[in-house]
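The structure is given below, and queries will be raised subsequently.
Only one protein chain is missing; all other protein chains are in place.
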Amino acid sequence: MRKRTARVRRRPRANRLGLSARDYRGKPSTLCKGCGHDAISSQLIRAFFESDIRPHQVAKLSGIGCSSKTPAYFLGQSHGFNSVHGRMPSVATGAMLANRKLIAVGVSGDGDTASIGIGQFVHLVRRNVPLIYIVENNGVYGLTKGQFSATADENAKLRSGEVNRLPNIDLCGMAVELGATYVARSFAGDPKQLVALLRGALAHSGTAVLDILSPCVTFNNHPGSTKSYTWGKDNEEPIHLLDFVPEFEQIEVEYEEGQSRDVQLHDGSWIRLRKLDQDYDPTNRRAARELMLDAQENNRFLTGLLYVDPDKPTFLDTLEMTDTPLAHLEESRLRPPPEALDRIVASYQ
Amino acid sequence: MRKRTARVRRRPRANRLGLSARDYRGKPSTLCKGCGHDAISSQLIRAFFESDIRPHQVAKLSGIGCSSKTPAYFLGQSHGFNSVHGRMPSVATGAMLANRKLIAVGVSGDGDTASIGIGQFVHLVRRNVPLIYIVENNGVYGLTKGQFSATADENAKLRSGEVNRLPNIDLCGMAVELGATYVARSFAGDPKQLVALLRGALAHSGTAVLDILSPCVTFNNHPGSTKSYTWGKDNEEPIHLLDFVPEFEQIEVEYEEGQSRDVQLHDGSWIRLRKLDQDYDPTNRRAARELMLDAQENNRFLTGLLYVDPDKPTFLDTLEMTDTPLAHLEESRLRPPPEALDRIVASYQ
Amino acid sequence: MSNSSALAEAASPEVRERPIVNDLTIQVATVNGSGSQSSNLVLLRSLFRMGIPVGGKNLFPSNIAGLPTWFTIRANRDGWVARRRRVDYLVALNPQTAARDVRGLEPGAVVVYQAGMRLERQRDDLVFYPAPLQDLAGEITREVRLRKLLANMVYVGVLGELLSIAPEAVDASIAAQFRGKKTAIALNHRAVRIGARYVRENLRKRDPHTVAPMDRNEGKILIDGNAAAALGAMFGGASVATWYPITPSSSLVEQLEKFLRRHRREEDGKSTFAVVQAEDELAAVGMALAAGWAGARAMTATSGPGISLMSEFVGLGYYAEIPAVIWNIQRVGPSTGLPTRTAQGDVLSTYALSHGDTRHVCLLPASTAECFEFGWRAFDYAERLQTPVFVLSDLDLGMNIWATDPFQYPDRPMDRGKVLTAEDLRRTGSFQRYADVDGDGIPWRTLPGTDHPAAAYFTRGSGHDESAEYTESEEAYVRVMERLARKFETARSILPEPVIHAADPPSEIGIIGFGTSDPAIEEARVTLREQAGIEVDYLRLRALPLSPRVLDFVAGRRTVVVMDQNRDAQLLQLLRAEFGDRLPAGVLKSLRHFNGLPLDARTVSDFIAAMDLGVGA
Partner (left out) sequence: MSNSSALAEAASPEVRERPIVNDLTIQVATVNGSGSQSSNLVLLRSLFRMGIPVGGKNLFPSNIAGLPTWFTIRANRDGWVARRRRVDYLVALNPQTAARDVRGLEPGAVVVYQAGMRLERQRDDLVFYPAPLQDLAGEITREVRLRKLLANMVYVGVLGELLSIAPEAVDASIAAQFRGKKTAIALNHRAVRIGARYVRENLRKRDPHTVAPMDRNEGKILIDGNAAAALGAMFGGASVATWYPITPSSSLVEQLEKFLRRHRREEDGKSTFAVVQAEDELAAVGMALAAGWAGARAMTATSGPGISLMSEFVGLGYYAEIPAVIWNIQRVGPSTGLPTRTAQGDVLSTYALSHGDTRHVCLLPASTAECFEFGWRAFDYAERLQTPVFVLSDLDLGMNIWATDPFQYPDRPMDRGKVLTAEDLRRTGSFQRYADVDGDGIPWRTLPGTDHPAAAYFTRGSGHDESAEYTESEEAYVRVMERLARKFETARSILPEPVIHAADPPSEIGIIGFGTSDPAIEEARVTLREQAGIEVDYLRLRALPLSPRVLDFVAGRRTVVVMDQNRDAQLLQLLRAEFGDRLPAGVLKSLRHFNGLPLDARTVSDFIAAMDLGVGA
């Protein structure tokens, strides 16, 4: 069997937990050689490794599709759940209800999220469930052989010549509209940015939506495609350069004043945004919406951290659950004593 | 049985078709006395009457809920289809595919649309299917006795004291984000505005989304509710005054220059927007998004025609169907001749 | 044996002249949203407090206000509380239906009504007691809304006086109903007294019905099945409950949440549970399954359309072997159907829910006590068997009010099933998620978050082998599917056995039923025995897959009636599909009742009495 996941680039042999990158790998990928999804898996491996996450704490959730298969190809020491088409959000929510200590990473496709799954996407975002929600966006249904998905751009063409006559759904736009708290767009061909965004997402407390252009080399990588590697490379406009600075590292003043912006995330770590053309403030929802509107109207492929609200309470916070994961509660905390039943029964007499 | 629908206010006895308002009525309503939904039914009756629509051309579609029952209470001479919960959009789409000459009016509730039905809502709007999509929005599930729906405002309280801890879904915001072509917000307690918006929707070619605050007198009309009549009356801020001017009426220059704005709709008729505080241009998507963001952030109840794009092709246009409704095609146009089968068979030899 | 086609209902009065004590059906015909529910509950509870067996059934429309509603109280000294067709006392408050309601009465019945409605003109074979309920309430208040409400309590007073209901019982019931609200209690007391006074001063008792104290309710409680189910779930340690509102299941989770808030908050105010209103049933069941996967005691509750929507996810639960409890409070289908009427119409579709070869464990409670018991046991079965477990209740059981002995606190610790901890893994080194280690078809699992490198496995609804690896291997697929079939046999052996009532020696005639058919069947058995000399043995199913004891029960009998509250004789189909040739030919007879009303005893007894009972009869 070929092994194609996760050739993690030069890095320390072990992370602060003493684990090697190998401990973060999964089964060999069975995706097409060159599929964008495999590139994303590699960056996931790297991000979890670099962020010193204990693999057993992670739950990997997905729907159905080529993209949704990928949780088998990273973090082999984490529980995974490849569920049903379009329903990853409810599965992630249920898992987090049962065990709030889990670190949930959900992988979905554009078909899985924007078509059949858009309802669950909306409600997950609205709830701000702690979850890294990765959309591996290739504008087509890979696994069912290349039909257009709802993120395909208007007038995009398939290799067969088929034209998409419907406007695309902008998942980042939707997410911000719905009050999402961490919204980013990235590109499987931009590993550096992606790993920073993933590490930022790991440091974030609520839902982190990452809409990642992830070319389908088999069905949507032809000249003229607006989801191909070439298109991505030619059109990517990062809105800033991103560095992730863990809490335990000192933030060094490395850039000139006004050249960068630091946003502190929920766990105390920082995202450093190095200014490019403009000074973009991702904590400003209005600015985010304007930027996205501009991108939508002018078909610009803006990548980076579009919006972040580090402090909004998560769904789990609003539920006021006890600290112990519900899954770990022993019988004495789950089953009220006989006296309670007696009292209740008495109230029905 | 009580009769409580549709006491249409003073108006000519007959419309241009020679029909009276009575021809536009339905069965007696079985909703609670005072329910906002009944007020909307009355304005629907009035709008169809005033716009001289032949009742038999209309198809009424709905999901499940108190709101979704209302198609039985107006336009008794039109076919109606009270389908399943949250799926009115697909039913409307299917009906229009079969018969593109129908005038489709869909009625849904906030539970029906924003909870279980949000996925179909998104895709209907994205397709721009010709349909007047009315959301009778009361922030609760009326028919199942008053649970919060996803349009309930954050921190809204039920009579029981139950607090909603989740942010609301702004259906108009979603609609504009998704490229909707006619987006309006209104209030069951503002019949004049509502009837103009409905008539405008009848003149529009694509999807017209009307998100109408429609108080539930039984479960969500208490002091402190943000979906009550009182709240609506106290907080409604019309962004303009609206008049509908049918194509056959001359637009008279009745207002001073700069005091009003006229938008011509697809069928040639006009919506006249009389300026209030600001000069709002509903054909400007960016302005619409800004306005809605402002409303969202400051919890303002802005009503009126938020956005309109009269010229965007509808879903039916993109399908390039023949003019005859598919449902009316005779056998000779549906079944290719034997020679066609022979040719096809030959190609498989 | 008698072939009479219309036996009377059990213990029904033959002689009108003698007083008829503690055998009475009261029906209050009103309009929903009019606030008569409190009065009806006070009436019900008053009889209950007098120690008389009672039950209350609410026949309500699928809307919120303004449509006809009938609340029926049956009080019966012998304990029969199934629906009864005959109404003895009609309280006719709804002008929309009064004429029809009166028309439907049998001769001798009583009508209490708002004076002025002129119902007395309609028939001359009834006893009419008009009373100016509104005016009488007007003595207390002129405020319209309140007066209307109090008028309802006036009829309680009227009935109390006419039937000799103990005033202390009424007072106590009012106090219980308006718990703590002093003014309300006082006003309602007054309304009752005014009603009673009116009777004493203006009406002459002309009917034989009366009640008298008994001692049949010692220690008993009055409760609806959904509340009982909720309590059972709480004492079963429910930790995650996800749901989407739908009649008649909403009140299960709504009451569960109330109980949990009261009894499952810890000292620091934090909860040991999460109740989540999902965006729809697909999300509700997805959350529940994932929570079960992650180790919570997870449940959801729904009805008809919700069950259909859960279909895809439930197949995943079956094949990926995930515990969760799903209550199906059945209502009348197909489609939206009659959402406020009762049925047993989802037996087949729930048992085989989802595409492909799927089968589900179903528990079949027949009483509020079983709702409670299955409420906690369902979690044990789900976690033991690692599969979605359905509990098939129905609207009649779930939303109507039943008297019951107090619930039995669970008699055993929770069974959390085969879960390997990190410690276990440190001992064993590894595990295979889907291997049949113990020969019972049930594999071992680990929970996400288990701190051991070998703990993780990958859950999927696609083909997998014993190690939970993806595979398209024919052999692996067949092995897993056959093990699942074996697991289902294990389920068959551990689920609640049927309850069998058989004469000694056994009767040649039997009946098989389940769920809310129970009270009507039991009553019919007595009627048949007492009035027609027919002894009917009875097997009540309590779970699917079917127990083999059904075969023993059928074997050797001449006729076994299969009772189905659905059109398609679903239970009969299931018996036939599953037992096939093992069933003797010509023995099973189908009795179907599917008009949305709870089953009544006469439907059963008339059917059996009219059967050609064959040789020797």
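General remarks:
Letters A, B and C mark the chains in the order given here, with residues in each chain numbered from 1 onward.
We adopt the following convention: a residue touches a chain if its C-beta (ideal position, glycine included) is under 8 Å from a C-beta of that chain, and two chains touch if they have at least 3 such contacts.
Model, not experiment: these values are computed from the prediction.
Within the whole complex, touches from the chain that is not shown fall on A, B, C.
Among the residues B:Ala47, B:Val84, B:Ala156 or B:Ala288, only B:Val84 touches the chain that is left out of the figure. Of the listed residues C:Arg147, C:His209, C:Arg359 or C:Arg542, the one in contact with the hidden chain in the full complex is C:Arg359. The hidden chain makes contact, of the residues C:Pro245, C:Pro323, C:Gly345 or C:Gly375, with C:Gly345. By the touch criterion stated above, the residues of chain A touching the omitted chain are 1-2, 30-33, 64, 66, 69, 84-86, 115-116, 118, 141-145, 147-148, 150, 218.
Interface residues of chain B with the unshown chain, by the touch rule above, are 23, 27, 54-57, 59, 61, 71-72, 76-84, 87, 89-95, 97-99, 101-102, 119-120, 122-123, 319-323, 325-329, 331, 333-336, 338, 340-342, 344-345, 348-349. Seen from chain C, the chain kept out of the figure touches residues 61-62, 304-305, 307-309, 311-312, 315-316, 318-320, 332-341, 343, 345-346, 348-350, 352-359, 460-463, 472, 474-475, 477-478, 481-482, 485, 566-568, 570, 572-574, 576-578, 580-581, 585-586, 588, 594-597.
Convention: only the chains that are shown with their structure count from here on.
Multi-chain contact residues, meaning those touching two or more other chains, occur in chain B at positions 115-116, 118, 150. The multi-chain contact residues of chain C, meaning those touching 2 or more other chains, are 279-280.
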